[in-house]
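A single protein chain has been omitted from the complex, and every remaining protein chain is retained in its original position.
Chain IDs A and B follow the sequence of writing; residue 1 opens each chain.
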Amino acid sequence: MKPNGLSRREFLEAASALGFGAFVQSATRAWGLDAVENPLARYPSRDWENAYRDLWKTDSSFTFLCAPNDTHNCIVNAYVRSGVVTRIGPTMRYGEATDLDGNRASHRWDPRVCQKGLALTRRFYGDRRVRHPMVRKGFKQWVEAGFPRGADGRPPKELLDRARDEWLRVSHEEAAGIVAAALVDIAETYTGEAGQELLRTQGYQEEVVAATQGAGTQVLKFRGGMPLLGLTRVFGMYRLANSMALLDAKIRGVGPDQALGARGFDNYSWHTDLPPGHPMVTGQQTVEFDLSSVELCRTLVVWGMNWVTTKMPDAHWMTEARLKGTRVVNIACEYSSTSSKADDAIVVRPGTTPALALGLANVVLREKLYDADYVRRWTDLPLLVRMDTLKYLSAADVLGGAPAPLANQTRVLAPGEKAPPPGKQSDQLLPAALRDEWGDYVWWDAAAGAARRLVRDGVGQRSEVGGDALLEGAVEVTLQDGSTVRCRPVFDLVKEYAAHFDPKTVEEMTWAPAAAVERLARDIAAHPGTTLFAVGMGPNQFFNNDNKDRDIFLLAALTGNVGRLAGNVGSFAGNYRVALFNGVPQYINEDPFDLELDPAKPARVKQYWRPESAHYYNHEHHILKVGNRTLTGKGHVPTPTKSMWFANANSILGNVKWHYNTVVNVLPTIEMICVNEWWWSTSCEWADVVFAVDSWAELKFPDISASVTNPFITVFPATPMPRLFDTRGDIEVLAQVGEALAERTGDARFADCWKLVREKRVEAYLQRILDASSCASGYDMDDLHAKAKQGIPALLLSRTYPKAVGYEQIADDRPWYTKSGRLEFYRDEDEFIEAGENLPVHREPIDSTFYEPNVIVAPPHEALRPKGPADYGVSPGELDCETRQGRNVVLTWAQARDSKHPLREQGFRFVFHTPKYRHGAHTMPIDTDFVAMLFGPFGDMYRHDKRAPFVAEGYVDINPEDGRALGVEDGDYVWIDSDPSDRPFRGWQENAKDYEFSRLLCRARYYPGTPRGVTRMWFNMYGATPGSVAGAKSRADGLAKNPATNYQAMFRSGSHQSATRGWLKPTWMTDSLVRKEMFGQQLGKGFLPDVHCPTGAPRESIVKITKAEAGGIGGEGLWRPAQLGLRPGYESPAMKRYLTGDLAPAGTDTADPTKEDA
Amino acid sequence: MARVHNWQIGRDMSYWYPESRPQKQFAAVFDTNKCISCQTCTIACKTTWTSGKGQEYMLWNNVETKPYGFYPMAWDLKLLERLGPQSWRDGAYQGRTLFEAAEAGERVLGWRPEEIDYAYPNVGEDDCAGGDVEQGADFRIPHDKWFFYLARICNHCTYPACLASCPRASIYKRPEDGIVLIDQGRCRGYQECVKACPYKKVFYNPMTGTSEKCIACFPKLEQGIQPQCFVNCIGKIRFAGHVSTPAEAREDNPLDYLVHVKKVALPLYPQWGLEPNVYYVPPIHVPRRFLRQMFGPQVDAAIETYRGAADDLDLAGLLCLFGSTERVVPRWKRTGDVVIGMEEDGSEIVRVPITEPIFIRRAFDAARGVTRTNTP
Partner (left out) sequence: MRRWQRMLPVLALLAGCQAEPAHETATEVRALRRDVVTTDPADPAWDEAPEYRATLLLQDMVEPRLLAPSTPEVRVRALTDGARLAVRLEWADAAPDDLPGPARFSDACALQLPAQAAADVPAPQMGEAGRPVEITYWRASWQATVDGRPDDVKALYPGAAVDAYPFEAASLEPGSPEQVAMAKRYAPARALGNDLAGPREQPVQDLVSEGPGTLRPAERARSDGRGRRTPSGWAVVLVRPLSPLHGAGDTPRQVAFAVWSGENGEVGARKMRTGWVPLRIEGAP
């Protein structure tokens, strides 16, 4: 502050230093002021423009790979100024991607990037970075006190105060030591009969306890989230799990022959991305095609997939295909972003996709529009089914003889014969036992009136099913033993069932107008093999998702649209096909007892770890039991989870479905939770140990990824960016723990597992994978890495460009991976018959329905004889969430239509679904400021309303009329409650402390695009935690930000996961479904992670909505945009005229009414 | 006031300064049918130019959902309302431009958004007009419930209102490329330009006390590279270049071809009289009355032309060239199924197929002894 007074003398001294001369001078110079005459023509001094040229300048640039779980995998440029990554941009060099034969992609693939990737600078430098390893205080005390436990084996409650406890900074070495010690102690504690006894005392089901086989390592769970996103970095978690066999060997004193590794959680199925009906029809994981394929089709049906918001870098393939004449039909439960790009758009009831597909099939069947040739050559529809047993009629029973030898690209593995490594397999490989179990099938030659043997080889051009094959009607077939049995072709059974789904009925069930159903069905059938069905995550996140797949495939098969470049079915959710690198066992399953330390040599492989569906952890470790019946197959049974360590995913904890039940009721039973993260996520909030790892821009070791929706192998380049904080690479963290285990156990092999990491030769692990992979063998890791550093990916060496699953089946007459070698629409395994799903039926959603949940909608049908509640000793009226899952009740539509959801009378009247959106990806929530500000209607960097948890917040979209009926205005805050019996968590009624952060409070938006009865909340945003709620109370700015961790929530309380839960469906958990193994061409059956296991159905929820606070700033009055008359339902007179184009009618020459909306 | 010619409204009009066209005029075509509102353009711009203090709210490039989306709040609605009825006859605008409608004491008819009008920059996202969607709604073109995405940057107008309104002439148009800039050394932050720009693409920065706006990434254009919001456009809706006057239009200039030859791309609110230089391919699914209000009477013809692209390889091909190179493509040609972007001198910049090729690999790669499969 200057002094008030300055004496004249002082001033003159100061002034004379410059002298008045200077002052005069300045004035005089000022007289030369520019008067700009016409700034359109001339501007005097433009040197100032350099300020912007300087802002544009960069010192250097480097590339890195942005690969959240969104299937796009963008190699991008990072631009550096003064050592800071100031901005990010596309490399524009995907158009230079080539393969070993010189095939080359075009620059139409460029640019590949998106707003979330560009905003990564906000993450690299944001205050939510994990800056160094952190350990929860209570957990550290537990470790340092020597793992004290109660009589039941549980750690002291007071040391388990997760998400509220203090955090302590530790070194990487210390963190690794702590984790190693805990792994050993937990494994020791739960080993042997004593260990299993403790688990029994803790209340686990007997099957679950037995599943550990007495090996303590079996209660240690590891998960590399979406491992295709990091073959060594992320998949390393499973390599670590495999090495736990060393620990078991030490603890139990057993040899490699008996040692068991840890357990590894699933990914694709855990994320409810797996379409479980795909393996039921095709025998392998999923059918999909590269998104660029849509240029090739005549009609594109986008079905429950918000393509333009979830496949952003590939959206242009759709808009450009449309521009060039492809008809785009969008089916969604709202007028979506993608609807606005469609020629035809239909708004359907959520969860009714199976019914709609059946309705379309109904038209095709009734009007005989189906592709009969395709049906005979490629499907099981001509095969006979016995009406007595409901099993396929066996050729042996009718024609006798042994199963025919197989020769069509198929080889039967003799008992004990070992299959070659997956990457070396060409023929389909059938274990002899399975081959004998199936035998051959029978079709009926109507002309000859004779049964014909159908051999698995006979598909496509090799098919002997002739034009006279019986498709409709029944036959009495005489068996070898002289008895006769009534049989019907699958076609006949399916047609009879589909007849129930006539257009009028389907309109009532699905809301899709009968006329639209007929129009679409006829158009698809009129041009067989030219329709691509792009099916999204929407319908897949319902309990009836396997029905959905089987019914859509039925429609597609009837119209010749499976396995063709221009006619196929694709399921697009998540990124998953790790088999694109089927040499990966070289790395994850390298035998820890027999390690290959020479980087030049291939590894010897033996799998000691066991896969497990995380849905049981999510389900409080219960398998599904209804009444007296166990409905989880033996091969699926989980073990208790006592330690959980995961990387590259917030989805297994922070964003877990039924999150609040998981953190309140499951976490207390888990003794250690470790997270590898570079950004403080909800999972970190609830963890015990957080390993600080490198961001994608700081990776010091290369890694590899690829995608199911594009043809590229994308390498994570090692980057020159210095680490900003005390972080390590994910794989270095694993190596560190390996060394700590070696130290603690004295077994050096724990450390040798990661020898090449210590030697900084991770490339060698990757080269081993490449060499052993069908679609990558021939590539040199160093070449791929060098290209990636220039921003250029390589082309996957799949059979075709673009990729299309099923191409080989059609083009090479190669059998599908099913028992019959054909697309199978009938499932004769006991579990399916018992569930009433031997036919491709429609079940009502299990929660998201206005009617009685989960009923099978069907007419009385000879082939539908499910076991009902009575068979399980359950009262037929019992509809609680657990029983509901195993409830096989058949109703006709007329009956179902008159039924009610059990909670309807209590005001639970809204379907609540949580789809993904443009502003967030699965592993990259809507969180950084710039991205969040643009998320929907409530973004505001300056947070004029202090109630806002962040610069944007979660909101629910509700039909305006529904809003008015509830007394909820546009922009108000509302409470959203789901089934009070278990959500947000069991026991909330007696637990106010946890309920405070669990109950969903969010903004409501009047959204005219959603029909009445259907509400939506976008996925995904960080939910409230004890810390975020405390922050909102204590911080001056009111941010819902944990003062202790900087965790930033997008909700004041609860989250989109407050209303969801996990669900278990019997048909997801069979021991008998035949399917291809994960890697290679061998067939097997039953549980297979990411192929045949539970998917959870997290989009199912029926909710009650009540107003909480007014939307105006600080809770005063209306939310401003509504108050200004600019919102749907609040339009001012001017806004009304604006909307109709009458505010500035464009003149007289358009007055002609015929020109109106021509 | 001077008299100048505005070809977009088919007549002469008054403007604060005499007509003076740059040697070249920076211009762009945006295909709204391809825009997916991913906001990558917005973030590309923001992380490059407006990451500083006082710029947090500022979006030189934004994408809004029409008709319920506005940034800032009600920007076009307010002005249309103030300007009143506007009519066209035979392609000539009969009403008053913003310069002709200026009130006493003003140079331009404008309005000043309130500070809070800049909040909620993506309000109206995906909100459809035409009433609430019913259960089982079934849409065909044109959709009776509808919205579309409108990506917006500074229009670098031939007759900028910001430039006209600046009392101290701190805003000028670059003679070499027509880019409109605010001299950050000379601006005194009066915010007259903020009030005058009808597209509301000038923003006041409270931390620098000056007004700032889109600079069309001139440091990039000076190197022949398209601006950030173009290169980062993954919807591939944008094409940057130079547009001529109708008289000087050249078929091999991509912008001239789309604007003057095919007339498939139209200016935004041409009736306002600024001769804006971002041209929009109108959305084909939107009711025409609304589109005529926004893009003028040429909309019907433009949509017919666009819907004919399936049978017009030149048009389809050029639209598929969008976003395939970061360089500015001053010339183009099509040979068969390939579209080629060229420098002025005819040298090739990029070539793309109108349909991506199909490669079928041998089932067994004998050279490497491995099976190539789609089901590994």
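Methods note: contacts are C-beta pairs under 8 Å (C-beta built on N, C-alpha and C of every residue); 3 or more make two chains touch, one makes a residue touch a chain.
Because the structure is predicted, anything quoted here is derived from the model rather than measured.
For the chain left out of this panel, the touching residue among B:R89, B:R140 or B:R168 is B:R168. For the chain missing from the display, the contacting residue among A:R327, A:H622, A:R865 or A:H944 is A:H944, taking the whole complex into account.
Touch with the chain that is not drawn comes from one residue among B:T208, B:T245 or B:T355, which is B:T208.
In the full complex, subunit B contacts the hidden chain through residues 51-57, 104-107, 112-115, 117-118, 165, 167-169, 184-192, 194, 203-210, 212. The missing chain lies against subunit A, touching residues 2, 4-8, 11-12, 15, 18, 20, 22-27, 29-31, 33-36, 48, 51-52, 54-55, 81-84, 86, 121-123, 125-128, 722, 724-725, 928-930, 941-946, 948, 950-951, 1036-1039.
Operating definition for what follows: only the chains that are shown with their structure count from here on.
Chain centres here are Cα averages; for subunit A and subunit B they lie 36 Å apart.
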